[in-house]
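Let me begin by handing over the structure; questions about it come next.
One protein chain is absent from this view; the other protein chains keep their places.
The chains carry the letters A, B and C, assigned in the order they are written, with residues numbered from 1 in each.
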Amino acid sequence: MNVTLLYFARLREQFGTASEAATLPAEVKTLGDLVAWLRARGGHWATELAEGRAFRLAVNQDMADPATALKDGDEVAIFPPVTGG
Amino acid sequence: MNVTLLYFARLREQFGTASEAATLPAEVKTLGDLVAWLRARGGHWATELAEGRAFRLAVNQDMADPATALKDGDEVAIFPPVTGG
Amino acid sequence: MKIQVQTAAFDLNAELAALYAANPKVGAVASFLGLVRDVNEGDGVATLTLEHYPGMTEKALARIVEEARSRWDMLDCTVIHRVGELKPTEPIVLVAVASSHRQDAFAACEFVMDYLKTQAPFWKKEMTPDGARWVEARESDDTAAARWQK
Partner (left out) sequence: MKIQVQTAAFDLNAELAALYAANPKVGAVASFLGLVRDVNEGDGVATLTLEHYPGMTEKALARIVEEARSRWDMLDCTVIHRVGELKPTEPIVLVAVASSHRQDAFAACEFVMDYLKTQAPFWKKEMTPDGARWVEARESDDTAAARWQK
């Protein structure tokens, strides 16, 4: 399954990229699986996406939670809690 | 005791005057007494100031109630409930 | 604090800028604009004429603004109320409150409007197809003001 990953604000800076095209292994079925897979990269990925850190997830531009199932072509975004207004 | 009486909006129209200088008899001591004295004029005065009609009172530009004591030189206003904004 | 009764229209850009442009502590400006509608109580309204009690009006508005300032963090406030003859879509009143944070600005602005509606000596007369009539006070305005009582 191929997805587009987008990072914003502090996560974009920490990860050193705003977006990437990722080919996910078969065992990554949900948003939670995806976060665990990214966390396994270590370094800033492990730190920023650690359990208990505050970050938000969106799939195809809607807020989503770890239980959300992923499908091929999804646009997945990971970002800090929002601070607009 | 001499007071200035001011009328606004519907009351101004009904009474046919916006203001009058009134010399009050000795028994008129409070705002309530003044209203009763005006009511005794009959006609529109009796109708508009009848018990149970909605009107408001102010003394020297502050909202006031019938128990308010009057003194010489007071500016007394009688008007319908306000409808600004 | 600026409190003004006038016949002229007002410039929103200028009025709001006066509240925040020179004060970098202001993070929030909540404002309310009241406008003449073309229908009231089911009847068409061609014009609305506003009368007030000069002197008492300004005193009553100043007291309402002071009460709001004592309850919320209010850095500045502008109240402009027009009088005279107005047409549908014309602004009647502007209440704008500047605060550091939005909750204070919203609450104070709504408080000032609710009290203005029940305490400030303005009266509206509307011209309808059946002739001129004085607008009746609304019970809902008394209810709105009453909810702020401590």
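The rule we apply is simple: a residue touches a chain if its C-beta (ideal position, glycine included) is under 8 Å from a C-beta of that chain, and two chains touch if they have at least 3 such contacts.
Not measured: the values here are computed from a predicted model.
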| query | Considering the complete complex, which visible chains touch the unshown chain? | reply | A, C
| request: Would you mind spotting which of C:D11, C:D43 or C:D142 touches the chain that isn't drawn? | output: C:D11
| said: Looking at the full complex, which residue from C:V5, C:V29, C:L50 or C:A137 touches the chain that isn't shown here? | reply: C:V29
| query | List the chain A residues touching the unshown chain? | reply | 6, 8-10, 54, 58, 61-63, 77, 79-85
| said: Need a quick check: the contact residues on chain C for the chain that isn't drawn. | reply: 11-13, 16, 20-39, 88-89, 91, 100, 102-103, 105-106, 109-110, 113, 144
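Throughout what follows, only the chains that are shown with their structure count from here on.
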| field | Pair of chains ranked first by number of touching C-beta pairs | value | B-C
| query | Using the average of all C-alpha atoms in each chain as its centre, how far is it in Å between chain A and chain B? | reply | 72
| request: State, to the nearest whole Å, the distance from the C-alpha centre of chain A to the C-alpha centre of chain C. | output: 48
| request: Would you kindly tell me how far, in whole Å, the mean C-alpha position of chain C lies from that of chain B? | output: 26
| Multi-partner residues of chain A (at least 2 other chains) | none
